[in-house]
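My questions all concern the structure below.
Only one protein chain is missing; all other protein chains are in place.
Up next, chain A:
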Amino acid sequence: MEIKQSSSPTSFIDSTVVPGDVVLDLSSMTNQTIKLGGGLRQDCDAISAMKAGTLRFSKPNKYWIESSQKRYVPCVEDTVLGIVVDSKADNFLIDIKGPALAFLPVLAFEGGTRRNIPKFEVGTLLYLRVVKANFGMNPELSCTDASGKAAEFGPLKDGYMFETSTGLSRKLLSSPTCPVLEALGKKLSFEIAVGLNGRVWVNAASPDTIVVAANAIMNSESLSTAQQIIMVEHLLKNIQ
């Protein structure tokens, strides 16, 4: 009887998988620790896909499914843009486009004490960091970085917020800089905050600049590098 090795052409790494596909066989990988990221689930000795997307592998042992959705799955240490929905005695309730509302403790600010609790109105846009994202519980957020400093977190004033897919947010935050942001940055000066949950905030001195920047980013989702640069040149020609 022939025995197939899992590194043979049937390996799914970097190819599209569909929910139900068994992508890893643990019985042939004894004595290894594997980390499973989003989109994969374990069924005894077989790891199968829950979402449709591309299977990615990063050395030494991380597997995950990369896909782009309109909703967000909360993950620890992600930076997101949240909107205040309600405020309670101990927490603000924040909407981060996930399956549950997130909590922002009232003291999670730099130098936060019971005496100087910030007052956020319903609808305030905040730039936040996800601190806890456990199964079955509401995610917890914070307006400070890991060492307790404010570090740009907090409310975002003025500007314009729009929604994108999570895939586009990741591309905007990738390094080296995303082509559309580089092309825009050469001609315009603007400020941008990208949330991994599919929200982007842009601010600039004049509304024209804000609108051009927002349209350029929204159009760049399915374009290649060269196409993005051409699209940005086209948009900028019309305002100058």
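Assume a residue touches a chain if its C-beta (ideal position, glycine included) is under 8 Å from a C-beta of that chain, and two chains touch if they have at least 3 such contacts; residues count from 1.
The rule is simple: contacts and distances are computed from a predicted model.
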**Study point:** From "Exosome complex exonuclease RRP46 homolog", "Synovial sarcoma, X breakpoint 2 interacting protein a", "Electron transfer flavoprotein subunit beta" or "Autophagy-related protein 101", the hidden chain's UniProt protein name
**Key:** "Exosome complex exonuclease RRP46 homolog"
Check your understanding: Which residue from A:Val22, A:Val122, A:Ala146 or A:Ile239 sits in contact with the chain not drawn here?
Key -> A:Val22
**Study point:** Sole residue of A:Leu101, A:Ile117 or A:Ile192 that reaches the chain not shown, by the stated touch rule
**Key:** A:Leu101
Check your understanding: Touching the left-out chain: which of A:Arg71, A:Lys149, A:Lys186 or A:His234?
Key -> A:Arg71
**Study point:** Options A:Lys51, A:Lys132 or A:Lys187, residue touching the unrepresented chain
**Key:** A:Lys51
Practice item. In the full complex, which bits of chain A touch the chain not displayed? Write them out. Key: 3-4, 6, 10-12, 16-25, 39, 41, 43, 46, 48, 50-54, 67-71, 73, 99-101, 136, 167, 171, 174, 178-179, 220-225, 228
